[in-house]
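These notes are about the structure you will find just below.
In this view, the complex is presented without one of its protein chains, the others remaining in place.
Up next, chain A:
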Amino acid sequence: MENEGRRRFLGVCVAGATAAAAVAAGYPVFRYLAPRAGQEGAAKLVIPAGELKEGDAKFFEFAGSSAVLIKTKSGELVALSAVCTHLGCIVQWVKEKQQFQCPCHGGQFSTDGTVLGGPPPRPLAKIPLTVTEGNITIG
């Protein structure tokens, strides 16, 4: 009986030491592989208002993802995520139709991000923006 107890105790010790060693080796490897913090890019971006004509769109990187700024024909400025809500492709601006089209599965979005057709389940996410002294601040 005493031997059984010792054997169990040693077993628990060995298992514990092995688990500790696995964590000690696994944690650095996990941290090494994990995406690094602070790599998402600027959370705020300033674009000169003069860069964009009415009816045009400007694609840019924002907070580690793709985004688009459009100036509608009525002069309204809208910033949206350019990532299609269906399967994550980047939507394209169709200037003639003044709408977005996803090249992957034909999803269509209006200038305010609303789904006009195709498989996307949700509208494009809106990004807040402010206009001051001729500069558009996104985010």
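Following the convention adopted for this analysis, a contact is a pair of C-beta atoms (placed from the backbone, for glycine too) under 8 Å apart; a residue touches a chain by one contact, two chains touch by 3 or more; residues count from 1.
Note that contacts and distances are computed from a predicted model.
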Choices "siroheme decarboxylase", "Ger(X)C family spore germination protein", "Cytochrome bc complex cytochrome b subunit" or "MoaD/ThiS family protein" - which one is the UniProt name of the chain not shown: "Cytochrome bc complex cytochrome b subunit"
Residue numbers in chain A that touch the chain omitted from display: 28-29, 31-34, 36
